[in-house]
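Take a look at the structure below.
The other protein chains are all here in position, but one chain of the complex has been omitted.
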Amino acid sequence: MTVEIDIRVQREAFEPGAELTRFSLQNSSSGAVCTFTGQMRDFRGPDRATGEPITAMELDHYPGMAERQLAELAADAKSRWPLDDLCIIHRFGKLIPTEPIVFVATASAHRGDAFAAAEFLMDWLKTKAPFWKKETTAKSAEWVSEAAADVERAQRWAR
Amino acid sequence: MTVEIDIRVQREAFEPGAELTRFSLQNSSSGAVCTFTGQMRDFRGPDRATGEPITAMELDHYPGMAERQLAELAADAKSRWPLDDLCIIHRFGKLIPTEPIVFVATASAHRGDAFAAAEFLMDWLKTKAPFWKKETTAKSAEWVSEAAADVERAQRWAR
Amino acid sequence: MNILYFAWVREKVGAAEETVSPPPTVGTLGQLIDWLAQRSPRHAAAFADRKLIRAAIDQVHSQINASVAGAKEVAFFPPVTGG
Partner (left out) sequence: MNILYFAWVREKVGAAEETVSPPPTVGTLGQLIDWLAQRSPRHAAAFADRKLIRAAIDQVHSQINASVAGAKEVAFFPPVTGG
């Protein structure tokens, strides 16, 4: 168990596997460890077959508020589920397709809590953390619009 | 995307981080990767504070049926959610506390599908895959009883 | 017919595996259990509480009224506790 919550907002690439290795060793007496990795998509549109290839992405963010918002989400998750530990990593700056953008990990005695907390963190992060994606294709560079599905998913956790 | 589903029933220890590294590289164009690791608990009873320390565990299994059952669960998961890939690793034999017992990973275009499929695999695996835990404490060695909570969780996916 | 036992069922029976030839009157899993339970006091002890016994016919989870006709491998075990 750690007292400090590991939250990182960084320009540098990271390696989800290395993070899981560290996180599971650090929480080796937790029965359940769940992780989620969001990887940069290489197409825009509903699916890869009909979509337009993305060549690059720029992730704008609000320094200070981003860290603060993620810390609030983490504290909220810890108040809702009995978690031994959690970790959130979110990149900003330039990304290339297939690179990891975001990583969350949760450790708990029970798998239901680990799963729920990780999903909650992702859903709320998607609608609350101040990051903005701009995708570059062969034709244009466009800011990504808010996804209605993300708003709906986040509402499941309202209380 | 892979055609073969990666299912391993093995005596050897494995390292979840190394598996995630491999899995996410193999599915680098999937937007969402979810993993779950079940680690051997070091106590028995409701919580660590009041529980009895576990010194070792023996995982009995039904060779042949175990692989077959996991392959069926994997196929079922793929029929329910649009998954790019999945992986299941389950150990048998002697384990020591804190070692990983089970690992599932799912890759999909959307995080909801990756989360749901991973949770489904764990819930069904817990009630269908032929493995049996025997926990050794200072006082005794006892076969673990079926958890009512696991049965309830699994019923969520009945159809 | 090959019979397999796992976990505490195996420990109670005192064997992991045995080959048996049940009479033609044994048609279902339930009847097979009744017949096996008579083989020895250890078998009887293993099958004493039927509610705790699960079974698979040729590696497929099966209910107590399932037919064992033509089965090559029948396994008995407690509810699973892996994962």
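All chains are identified by letter, namely A, B and C, in their written order; residue positions are counted from 1 within each chain.
Keep this in mind: a residue touches a chain if its C-beta (ideal position, glycine included) is under 8 Å from a C-beta of that chain, and two chains touch if they have at least 3 such contacts.
These numbers come from a predicted model, not from an experiment.
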Shown chains that the omitted chain touches within the full complex: A
Touch criterion as defined above, residue of A:8, A:22, A:44 or A:68 at the omitted chain: A:68
Given A:41, A:90 or A:111, the one touching the chain that is not displayed: A:90
Sites on subunit A contacted by the missing partner chain, in the whole complex: 38, 59-62, 64-65, 68-69, 90, 101-102, 122, 125-134, 143-147, 150
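Everything that follows uses one rule, which is that only the chains that are shown with their structure count from here on.
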Furthest chain, CA centroid comparison against subunit C: A
Centroid spacing, where centroids are CA-atom means, of subunit A and subunit C in whole angstrom: 48
Gap in Å, rounded to a whole number, between the CA centres of subunit B and subunit A: 23
Shared-contact residues (touching 2 or more other chains) in subunit C: none
Where subunit B touches two or more other chains, by residue: 38, 122
